[in-house]
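Working notes for the structure below.
Left out: one protein chain. Kept in place: all the others.
Per-chain numbering from 1; labels A, B and C assigned in written order.
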Amino acid sequence: MIIKFTKNVKDTQIKHIESILKKQNFTTTYINGDVYKLLVVIGDTTQLETKRLNVYDFVEDVINIQKPYKESSVKDKRKIKVGNVTFNDDNIVLIAGPCSIEDEKSMDLLVPKLINHHTHIIRGGAFKPRTSPYSFQGIGKIGLEILNKISKKYKTPVISEITDVRDIDIFIKNVDIIQVGARNMQNYVLLEELGKTDKPILLKRGFMNTIEELLLSAEYILANGNKNVILCERGIRTFENQTRSTLDISAVPVLKKLTDLPIIVDPSHAAGHWEYVESLSLAAIAAGADGLMIEVHENPEFALSDGQQSLKPNNYFSLVDKIKLIAKAIGKKL
Amino acid sequence: MIIKFTKNVKDTQIKHIESILKKQNFTTTYINGDVYKLLVVIGDTTQLETKRLNVYDFVEDVINIQKPYKESSVKDKRKIKVGNVTFNDDNIVLIAGPCSIEDEKSMDLLVPKLINHHTHIIRGGAFKPRTSPYSFQGIGKIGLEILNKISKKYKTPVISEITDVRDIDIFIKNVDIIQVGARNMQNYVLLEELGKTDKPILLKRGFMNTIEELLLSAEYILANGNKNVILCERGIRTFENQTRSTLDISAVPVLKKLTDLPIIVDPSHAAGHWEYVESLSLAAIAAGADGLMIEVHENPEFALSDGQQSLKPNNYFSLVDKIKLIAKAIGKKL
Amino acid sequence: MIIKFTKNVKDTQIKHIESILKKQNFTTTYINGDVYKLLVVIGDTTQLETKRLNVYDFVEDVINIQKPYKESSVKDKRKIKVGNVTFNDDNIVLIAGPCSIEDEKSMDLLVPKLINHHTHIIRGGAFKPRTSPYSFQGIGKIGLEILNKISKKYKTPVISEITDVRDIDIFIKNVDIIQVGARNMQNYVLLEELGKTDKPILLKRGFMNTIEELLLSAEYILANGNKNVILCERGIRTFENQTRSTLDISAVPVLKKLTDLPIIVDPSHAAGHWEYVESLSLAAIAAGADGLMIEVHENPEFALSDGQQSLKPNNYFSLVDKIKLIAKAIGKKL
Partner (left out) sequence: MIIKFTKNVKDTQIKHIESILKKQNFTTTYINGDVYKLLVVIGDTTQLETKRLNVYDFVEDVINIQKPYKESSVKDKRKIKVGNVTFNDDNIVLIAGPCSIEDEKSMDLLVPKLINHHTHIIRGGAFKPRTSPYSFQGIGKIGLEILNKISKKYKTPVISEITDVRDIDIFIKNVDIIQVGARNMQNYVLLEELGKTDKPILLKRGFMNTIEELLLSAEYILANGNKNVILCERGIRTFENQTRSTLDISAVPVLKKLTDLPIIVDPSHAAGHWEYVESLSLAAIAAGADGLMIEVHENPEFALSDGQQSLKPNNYFSLVDKIKLIAKAIGKKL
């Protein structure tokens, strides 16, 4: 941490700050420059409320030097296994399925086709967080049980989004990966409880959250003991509205530099329109993402949610063929 | 709802869409212009997944005309009473207190001073949602019990922020207003459960959320039966970083036009720095806000959270005097 | 400037950086902490391309401590005089008039009414920068000549927006204040040429620019010798679209802290809708702005530009009465 003082700071004021910090076992170095006066503070400041030093009239700014996340910056190329699928192994993982699970019959129609076309994990929403209370909210617990059946029948892992901390047990029982959606990325109560389980967690970046905040939310899970965290970029909110969100493609190389946690991309929610899903998917793989989560629906025009951003199976299969070529071009397997 | 077709749409395709909508009891009018072809759909479309019509190649755009919120757009100037305080009565309501409750003694020192200077409601955080898991997280349930004592002792309503849906009962027991923080504005499970109570709810706008989304979140509470909702603007995230958030002062007149729910402003979180709190407070009152929620701390330099944005009591009292003058200038009482 | 090295930096690498900086007469202090290694560089770094040090693998970050603007941070409460109007004198300056000058007759109808209601300066656009080439672009040079006549006839200063560096001479001849619009805030060629004149310049913040960038643009004018710069906040672009822009009301106290240049607010462009102009105007004055620039039109429904955000004269007069009361409440004169 570096404290920048105002020009007219008094020596006694600097001494006062130094004495407070020394009591907390920090080492300080005072630098008296001609254009600014600084106090460099050495030691672990992640648990210090550093910003409150701004309260003093003679403090112009407090600059944090240390990265605030610890667990997620560990570089150990940890591999996360879900059934026979491994994340972080120079392979591309494909997650696909409908936005919402509508009934068992439609899943039985769609899932085998997806699996036959390189899909590793099946997605399906049971509890849907919707902006309006008047929109379709998902079929709930029954949806999770359908997923469970599908998982066993087709020997393929399944993933679904949790919205209520009280539902953790039924998620653990029925799905292989628990998804935390963008709107719950800072629901810390939920993150802490998930950190106490050992289920793989797919943590989506909030649409108005920084990459640093995503890592700090991952930290809530990791610091509570659960090391199986998969990050997911799904677009951020900006002033541009040709797409539902703006896919932050740079988040892929930035996260690859900052953490060893696997990073996948959700092009469907970012685009908000099926026509752009192909371009964003190929871009994500070329940028270095470890996988994709894509919405696919047999009849998107009748989907109970997010139909406009779902691919029809044929378009998805054609996309998978292209993903294969891009993956090969950058030396990865699909 | 208006459906805009592409130029080369076929008559059979338009007929197809019309027949689907007619089955759902909508009335349609087709308009064949030289520069565009439109289908105007009449009827209540709030429960229709209108956007999925974009799935069709021949649909260029779907434009929603109807406002998606119903309850919050009712114009009945509803008055919300909390103890002897009334919101929406041409008066200014002042809520003040520390960011976090630290102990009973410090509350007993601060609260009487605040009450003696026009403060109507006492705030204090017990459960703190913090970006980093390594930051101070609040003293929890004990904090709520301290608030309860304070409320009885000084006959003044108290408010605190809820972060866990499982805590609703202890909040109902101990506080007079339950606050939903910015990060939980779209925690719909929490909103629904609060909608089933009759406690006044202070709903903060998420720093990533539009005004329309704020009203839709209010709708989750209102539609479940609880009509006692107070809205709170606290700044949105933008590219500017001289302040913690950018106070969206326009939200005050916009919300006054769209809803009759009372609107207060939190200048402390918006500014993120105590020096700017005065200007933002006066601006909010001049713009027409129904009240303010301000962080005050005896020794902000030692506050366990958000010290940099807390006013010392003397600065707060001086601010209250100015608020009084502004309130008078626009014909309101403090 | 502070250089943060990576953990595995070598001593020879640090030495290499130190030797480069010493050649440029900077003093350095090396700090070898357990969690990070820093090099604190002392001296005036405003002309140094500090960020390029990131090129080195062993440099993790470069942190600039020094504020990059010099002239605008001078604190001398400089007063800017335009005719008999003074900015920065504990008074509120009101600028009003139509978005575009349409003809002399309509100005002759409107201007005397405005002057009789406390308006100090008359605005009117002659050259209009419009997003679409198919929109009305202003009546050009004739507009400036109309303004000139109005100025002389009513002994009141006039202001108009420049869009072309080749027009500086005709602006100097015809108007009292030259306005640089939001889209030209970073047209440095224009700013430099205006810096070589001594005309008062009203510099609007770009809707995409930070407060720091606004001050750096002011710096282009000030450093070239023209000290008569008036800053204008007019809203920034965010994700919220209930208003045309989001008025950054916090910019007022932030700029008051960083500079002594006068700051006015344009509520008309920020709101984009006349109904919100009153609230934003009162908020700006309460927050400490030195003045307002407001669009007024006799028949906004027939205005050739921006009619939707223009006040009718009666609404403007009613607003002026309220501004007077707010100004009095905070100890200023109108």
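Heads up, the rule we're going with is that a contact is a pair of C-beta atoms (placed from the backbone, for glycine too) under 8 Å apart; a residue touches a chain by one contact, two chains touch by 3 or more.
What you see is a predicted model, and the numbers here were worked out from it, not measured in a lab.
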Practice task
Could you tell me which of C:Thr119, C:Thr163, C:Gln179 or C:Asn226 touches the chain that is not displayed?
Solution key: C:Thr163
Problem - Residue, one of C:Ser19, C:Asn54 or C:Ser318, that touches the chain absent here - result: C:Asn54
Completion exercise
The one residue from A:Met1, A:Ala218 or A:Val252 touching the chain left out of view is A:Val252
Practice task
Out of C:Thr6, C:Ser73, C:Ser106 or C:Gln308, point to the residue that touches the absent chain in the complete complex.
Solution key: C:Gln308
Problem - Absent-chain interface as seen on chain A, which is shown - result: 208, 210-212, 236, 238-243, 246-254, 256-257, 270-271, 275-276, 278-280, 282-288, 322, 325-326, 328-330
Practice task
By the contact definition given up top, give the residues of chain B that touch the hidden chain.
Solution key: 2, 4, 27, 29, 31, 33-36, 38, 40, 42-44, 61, 63, 65-66, 237-239
Problem - Absent-chain interface as seen on chain C, which is shown - result: 46-47, 49, 51-56, 68-70, 129-136, 163-166, 183-184, 186-189, 192, 206-209, 213, 216, 219-220, 223-224, 237, 273-274, 300-308, 310
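Here is the rule we use: only the chains that are shown with their structure count from here on.
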Exercise for the section: Give the label of the chain whose average Cα location is farthest from that of chain C. Expected result: A
Problem - Whole-Å gap between the CA centroids of chain A and chain B - result: 26
Problem - Centre distance in Å when chain A and chain C are each reduced to the mean of their C-alpha atoms - result: 39
Exercise for the section: Give the residues of chain C that touch two or more other chains, as numbers and ranges in rising order. Expected result: 238-239
